[in-house]
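Excluded from the complex is one protein chain; the other protein chains are retained at their positions.
Our next item is chain A:
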Amino acid sequence: MADSILSLADVTLTLAGNAGPVEILHGITLDVHRGETLGLVGPSGSGKSSLLMLMGGLERATSGRVTALGHDLTAMNEDQLARFRRQHMGVVFQSFHLIPTMTALENVATPLELAGHRDAFDRAAEELRAVGLGPRMDHYPSQMSGGEQQRVALARAAAPRPHVLLADEPTGNLDGANGAAIMDLLFGLRDRHGATLVLVTHAPDLAARCDRVVRLADGRIASDELRRAAE
C-alpha cells in the first residue's frame, strides 16, 4: 500500500542484559500508513514498548532502518531527532514520565513552547480541559492520581498536534468513563487532524477500534490483521 508514514525495515534491537546481550526484537519489518490507527498487542515482555521507542527515535536500532515521514531516523543525531519529534511526533509513556518539578500546565506547555508557539500556555490549558483536568492545572505530578498523570501525559503528547502519536497503554490506568474520554480524544485527533496513531494496548475495546492490529510474540510479528474501522 502506498503512503507509508512510518516504516521499519528488518529492524533488530539488542540490549546488554546482565547475562550478556539479549536480542529483544528480531528482524521487524512493518509499514504504518498515514491516518491509520495501529494497535500493538502481545504478551508482556514481547517487545511492544521497545518497538514503540524505536518508532519514536527514542531507541537506536541495532540493525535495520526506521523511516518516518520520509526521514531516516537511524541516521539522525540526538538534536535532529528532538527537532523531528517536536514537529511530528507525540509520545505517551507507559509510566507517563512527567517532570516532577513542573505543574500539569507547565508539563503540557513545554513541547508547545519548544515548538515555538506563542500561545503555548493557553493551548496547554485548553488541552488539559479537554482531558477533564481543568481544575488540576496547577497541581504537581506528585499531587495527582495515576490516571490523572496519564491524562496529563496524553495531553502533553497531543497538544502540538503531531502527525504521529505513539502511546504506550494510554488507557491502562483509567476507569471506564475516563478511558472512553481518552479514546475519544485519541480518535478525535485522528479524525480532525489526520494524525496517525500507534497504540500499545491490552484493552480489547481499544484494540477493537483500531484499523489494524499487529500482534507481537517474542520479539517477532506473529500476526498483522486489517480490520474494518469501527462504523
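Note that in this section contacts are C-beta pairs under 8 Å (C-beta built on N, C-alpha and C of every residue); 3 or more make two chains touch, one makes a residue touch a chain; residues count from 1.
Just so it is clear, contacts and distances are computed from a predicted model.
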Options "Serine/threonine-protein kinase Stk1", "Sulfite oxidase-like oxidoreductase", "Putative ABC transport system permease protein" or "Iron-sulfur protein": UniProt name of the undisplayed chain: "Putative ABC transport system permease protein"
Sole residue of A:A75, A:I99, A:A208 or A:A222 that reaches the chain not shown, by the stated touch rule: A:I99
Selected residue (touches chain absent from view) among A:R136, A:R156 or A:R215: A:R156
Contact partner of the left-out chain, one of A:G42, A:P141 or A:P170: A:P141
Footprint left on chain A by the chain that the document does not show: 49-50, 53, 56, 58-60, 78-79, 81-83, 85-87, 91, 93-95, 97-103, 106, 110-111, 113-115, 118, 120-121, 140-146, 149, 156-157, 160
